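See below for the structure under consideration.
Every protein chain of the complex appears in place save one, which is left out.
Then we have chain A:
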Amino acid sequence: MILEITDLKKVYGDKTVVNISELKINVGETIGLVGNNGAGKTTLFRMLLDLIRPDHGQVFSKGIDVASSDKWKDYTASYLDEGFLIDYLTAEEYFMFVGSLHNFTSVQVTDYLSQYEEFFNGEILNKGKYIRDFSKGNQNKIGIAAALMQKPELLVLDEPFANLDPTTQIRLKTLVKSLKKESAITTLISSHDLNHVTEVCDRIILLEKGLIIKDFNKDENTLKELEEYFSE
(Lines give C-alpha, C1' and ligand atoms only; values in the text may rest on other atoms or scores of the structure.)
Protein backbone atom coordinates (compact mmCIF):
# COMPACT_ATOMS: atom_id res chain seq x y z
CA MET A 1 0.00 0.00 0.00
CA ILE A 2 1.49 3.31 -1.02
CA LEU A 3 -1.27 5.73 -0.09
CA GLU A 4 -3.77 5.63 2.69
CA ILE A 5 -6.36 8.26 3.39
CA THR A 6 -8.26 8.27 6.62
CA ASP A 7 -11.27 10.37 7.40
CA LEU A 8 -10.13 13.19 5.14
CA LYS A 9 -12.25 16.32 5.11
CA LYS A 10 -11.96 19.75 3.62
CA VAL A 11 -14.64 22.36 4.19
CA TYR A 12 -14.91 25.75 2.54
CA GLY A 13 -17.52 27.83 4.28
CA ASP A 14 -20.48 25.50 4.74
CA LYS A 15 -19.57 23.34 1.78
CA THR A 16 -17.70 20.12 2.26
CA VAL A 17 -15.57 19.71 -0.84
CA VAL A 18 -13.79 16.53 0.13
CA ASN A 19 -15.10 13.93 2.52
CA ILE A 20 -13.37 10.58 2.27
CA SER A 21 -13.59 8.24 5.22
CA GLU A 22 -11.19 5.66 3.86
CA LEU A 23 -9.17 5.10 0.72
CA LYS A 24 -6.29 2.76 0.15
CA ILE A 25 -4.13 2.72 -2.93
CA ASN A 26 -1.80 -0.15 -3.65
CA VAL A 27 1.56 -0.09 -5.32
CA GLY A 28 1.35 -0.44 -9.07
CA GLU A 29 -2.25 0.64 -9.48
CA THR A 30 -3.24 3.12 -12.14
CA ILE A 31 -6.17 5.05 -10.81
CA GLY A 32 -8.54 7.24 -12.72
CA LEU A 33 -10.36 9.90 -10.76
CA VAL A 34 -13.54 11.07 -12.42
CA GLY A 35 -16.24 13.47 -11.40
CA ASN A 36 -17.91 16.66 -12.50
CA ASN A 37 -16.58 20.11 -11.76
CA GLY A 38 -16.62 20.72 -8.05
CA ALA A 39 -16.42 17.03 -7.21
CA GLY A 40 -13.23 17.69 -5.27
CA LYS A 41 -10.65 16.05 -7.49
CA THR A 42 -8.12 18.86 -7.50
CA THR A 43 -8.65 19.57 -3.82
CA LEU A 44 -7.99 15.92 -3.07
CA PHE A 45 -4.81 16.00 -5.14
CA ARG A 46 -3.67 19.14 -3.40
CA MET A 47 -4.14 17.49 -0.04
CA LEU A 48 -2.20 14.46 -1.25
CA LEU A 49 0.62 16.83 -2.13
CA ASP A 50 0.40 18.77 1.11
CA LEU A 51 -0.57 21.98 -0.63
CA ILE A 52 -3.80 22.34 1.31
CA ARG A 53 -4.24 21.59 4.97
CA PRO A 54 -7.08 19.13 5.54
CA ASP A 55 -9.66 20.22 8.08
CA HIS A 56 -9.76 16.71 9.35
CA GLY A 57 -7.94 13.46 8.75
CA GLN A 58 -4.64 12.57 7.22
CA VAL A 59 -2.97 11.37 4.10
CA PHE A 60 -0.32 8.72 4.64
CA SER A 61 2.23 8.12 1.96
CA LYS A 62 4.13 4.91 2.64
CA GLY A 63 2.81 5.16 6.16
CA ILE A 64 4.04 8.70 6.86
CA ASP A 65 1.70 11.66 7.15
CA VAL A 66 2.52 13.93 4.22
CA ALA A 67 1.98 17.05 6.31
CA SER A 68 4.57 16.05 8.86
CA SER A 69 7.51 15.13 6.68
CA ASP A 70 9.00 15.84 3.29
CA LYS A 71 9.92 12.21 2.71
CA TRP A 72 7.19 11.67 0.14
CA LYS A 73 8.83 14.19 -2.15
CA ASP A 74 11.64 11.74 -2.81
CA TYR A 75 9.40 9.40 -4.75
CA THR A 76 6.41 11.49 -5.74
CA ALA A 77 6.14 13.52 -8.91
CA SER A 78 3.15 15.55 -9.92
CA TYR A 79 1.75 18.05 -12.33
CA LEU A 80 -1.53 19.76 -11.49
CA ASP A 81 -1.42 23.07 -13.30
CA GLU A 82 0.86 25.79 -14.67
CA GLY A 83 1.45 26.89 -11.10
CA PHE A 84 3.92 24.02 -10.94
CA LEU A 85 6.05 25.46 -13.71
CA ILE A 86 8.56 28.20 -13.25
CA ASP A 87 7.45 30.20 -16.18
CA TYR A 88 10.38 32.54 -16.62
CA LEU A 89 12.78 29.70 -17.30
CA THR A 90 13.40 28.14 -20.65
CA ALA A 91 12.11 24.59 -20.95
CA GLU A 92 15.66 23.25 -20.78
CA GLU A 93 16.45 25.27 -17.70
CA TYR A 94 13.34 23.98 -16.01
CA PHE A 95 14.22 20.36 -16.74
CA MET A 96 17.73 20.99 -15.45
CA PHE A 97 16.34 22.57 -12.32
CA VAL A 98 14.02 19.66 -11.59
CA GLY A 99 16.80 17.23 -12.47
CA SER A 100 19.28 18.91 -10.15
CA LEU A 101 16.87 18.45 -7.25
CA HIS A 102 17.18 14.74 -7.83
CA ASN A 103 20.94 14.99 -8.31
CA PHE A 104 20.78 14.21 -12.02
CA THR A 105 23.71 15.43 -14.03
CA SER A 106 23.02 17.57 -17.07
CA VAL A 107 24.01 14.63 -19.26
CA GLN A 108 21.41 12.46 -17.58
CA VAL A 109 18.76 15.10 -18.11
CA THR A 110 19.62 15.55 -21.77
CA ASP A 111 19.67 11.83 -22.17
CA TYR A 112 16.29 11.50 -20.59
CA LEU A 113 14.81 14.25 -22.72
CA SER A 114 15.94 12.57 -25.90
CA GLN A 115 13.65 9.64 -25.01
CA TYR A 116 10.71 11.97 -25.12
CA GLU A 117 11.37 13.59 -28.44
CA GLU A 118 8.33 11.94 -29.89
CA PHE A 119 6.12 13.14 -27.08
CA PHE A 120 7.45 16.67 -27.47
CA ASN A 121 6.80 16.53 -31.19
CA GLY A 122 9.62 19.00 -31.83
CA GLU A 123 7.78 21.79 -30.07
CA ILE A 124 9.53 22.03 -26.74
CA LEU A 125 13.29 21.83 -26.91
CA ASN A 126 15.66 24.40 -28.36
CA LYS A 127 12.84 26.80 -29.04
CA GLY A 128 14.53 29.75 -27.39
CA LYS A 129 11.41 30.61 -25.44
CA TYR A 130 10.55 31.03 -21.82
CA ILE A 131 7.91 28.67 -20.54
CA ARG A 132 5.44 31.52 -20.21
CA ASP A 133 5.60 32.04 -23.96
CA PHE A 134 4.56 28.48 -24.78
CA SER A 135 0.95 27.58 -25.51
CA LYS A 136 -1.04 25.97 -22.75
CA GLY A 137 -0.83 22.53 -24.35
CA ASN A 138 2.92 22.75 -24.64
CA GLN A 139 3.21 23.97 -21.08
CA ASN A 140 1.27 20.86 -20.11
CA LYS A 141 3.76 18.71 -21.96
CA ILE A 142 6.66 20.33 -20.14
CA GLY A 143 5.02 19.76 -16.78
CA ILE A 144 4.17 16.15 -17.51
CA ALA A 145 7.61 15.36 -18.91
CA ALA A 146 9.28 16.98 -15.90
CA ALA A 147 7.15 14.85 -13.61
CA LEU A 148 7.94 11.63 -15.49
CA MET A 149 11.63 12.48 -15.57
CA GLN A 150 11.82 12.18 -11.79
CA LYS A 151 11.29 8.42 -12.12
CA PRO A 152 8.64 8.55 -9.43
CA GLU A 153 7.05 5.68 -7.62
CA LEU A 154 3.91 7.76 -7.30
CA LEU A 155 2.74 9.97 -10.13
CA VAL A 156 -0.11 12.46 -9.78
CA LEU A 157 -1.51 14.17 -12.86
CA ASP A 158 -4.53 16.47 -12.87
CA GLU A 159 -6.35 16.43 -16.18
CA PRO A 160 -3.24 15.69 -18.19
CA PHE A 161 -5.21 15.28 -21.41
CA ALA A 162 -6.74 18.73 -21.31
CA ASN A 163 -5.29 21.18 -23.81
CA LEU A 164 -3.26 18.48 -25.53
CA ASP A 165 -3.64 17.92 -29.24
CA PRO A 166 -5.07 14.52 -30.30
CA THR A 167 -1.68 13.14 -31.33
CA THR A 168 -0.12 13.97 -28.00
CA GLN A 169 -3.12 12.59 -26.14
CA ILE A 170 -2.56 9.25 -27.78
CA ARG A 171 1.16 9.39 -27.11
CA LEU A 172 0.57 10.22 -23.48
CA LYS A 173 -1.71 7.22 -23.10
CA THR A 174 0.95 4.96 -24.58
CA LEU A 175 3.51 6.50 -22.25
CA VAL A 176 1.47 5.91 -19.14
CA LYS A 177 0.74 2.33 -20.15
CA SER A 178 4.38 1.57 -20.89
CA LEU A 179 5.48 3.07 -17.58
CA LYS A 180 3.25 0.62 -15.82
CA LYS A 181 4.94 -2.25 -17.58
CA GLU A 182 8.47 -1.04 -16.87
CA SER A 183 8.17 -0.37 -13.17
CA ALA A 184 5.83 -0.64 -10.24
CA ILE A 185 4.68 2.94 -10.64
CA THR A 186 1.47 4.03 -9.00
CA THR A 187 -0.40 6.60 -11.01
CA LEU A 188 -3.27 8.90 -10.13
CA ILE A 189 -4.95 10.61 -13.04
CA SER A 190 -8.00 12.79 -13.02
CA SER A 191 -9.84 13.45 -16.22
CA HIS A 192 -13.11 14.55 -17.71
CA ASP A 193 -12.57 12.31 -20.67
CA LEU A 194 -14.11 8.95 -19.82
CA ASN A 195 -12.65 7.25 -22.87
CA HIS A 196 -9.10 8.08 -21.88
CA VAL A 197 -9.57 7.13 -18.27
CA THR A 198 -11.10 3.78 -18.97
CA GLU A 199 -8.43 3.04 -21.50
CA VAL A 200 -5.46 3.83 -19.29
CA CYS A 201 -6.56 3.04 -15.77
CA ASP A 202 -7.25 -0.21 -14.03
CA ARG A 203 -9.18 1.22 -11.13
CA ILE A 204 -11.75 3.98 -11.32
CA ILE A 205 -12.81 6.22 -8.46
CA LEU A 206 -15.88 8.34 -8.96
CA LEU A 207 -16.25 11.44 -6.86
CA GLU A 208 -19.35 13.49 -6.35
CA LYS A 209 -19.46 16.51 -4.08
CA GLY A 210 -16.42 15.26 -2.23
CA LEU A 211 -17.72 11.76 -1.61
CA ILE A 212 -16.52 8.55 -3.20
CA ILE A 213 -19.60 7.26 -5.01
CA LYS A 214 -17.98 4.38 -6.79
CA ASP A 215 -14.64 2.64 -6.54
CA PHE A 216 -14.17 -0.36 -8.75
CA ASN A 217 -11.75 -2.19 -10.98
CA LYS A 218 -12.13 -1.68 -14.65
CA ASP A 219 -13.82 -4.25 -16.86
CA GLU A 220 -15.40 -4.17 -20.30
CA ASN A 221 -18.59 -2.55 -18.98
CA THR A 222 -16.90 0.30 -17.17
CA LEU A 223 -17.17 2.90 -19.90
CA LYS A 224 -20.85 2.23 -20.37
CA GLU A 225 -21.47 2.34 -16.67
CA LEU A 226 -19.71 5.65 -16.33
CA GLU A 227 -21.53 7.14 -19.28
CA GLU A 228 -24.81 6.14 -17.76
CA TYR A 229 -23.90 7.69 -14.46
CA PHE A 230 -22.91 10.98 -16.01
CA SER A 231 -25.89 11.22 -18.33
CA GLU A 232 -28.36 11.00 -15.49
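Going forward, contacts are C-beta pairs under 8 Å (C-beta built on N, C-alpha and C of every residue); 3 or more make two chains touch, one makes a residue touch a chain; residues count from 1.
Just so it is clear, contacts and distances are computed from a predicted model.
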Undisplayed chain, where the name is taken from the UniProt record, one of "Sugar ABC transporter ATPase", "Cytochrome o ubiquinol oxidase subunit 1", "ABC-2 type transport system permease protein" or "Multisubunit sodium/proton antiporter, MrpE subunit": "ABC-2 type transport system permease protein"
Sole residue of A:96, A:188 or A:226 that reaches the chain not shown, by the stated touch rule: A:96
Sole residue of A:73, A:177 or A:192 that reaches the chain not shown, by the stated touch rule: A:73
Residue touching the undisplayed chain, where the options are A:84, A:112 or A:229: A:84
Contact set of chain A toward the excluded chain (per top definition): 49-53, 70, 73-74, 76, 78, 80-90, 92-93, 96-98, 100-102, 128-130, 132-133, 150
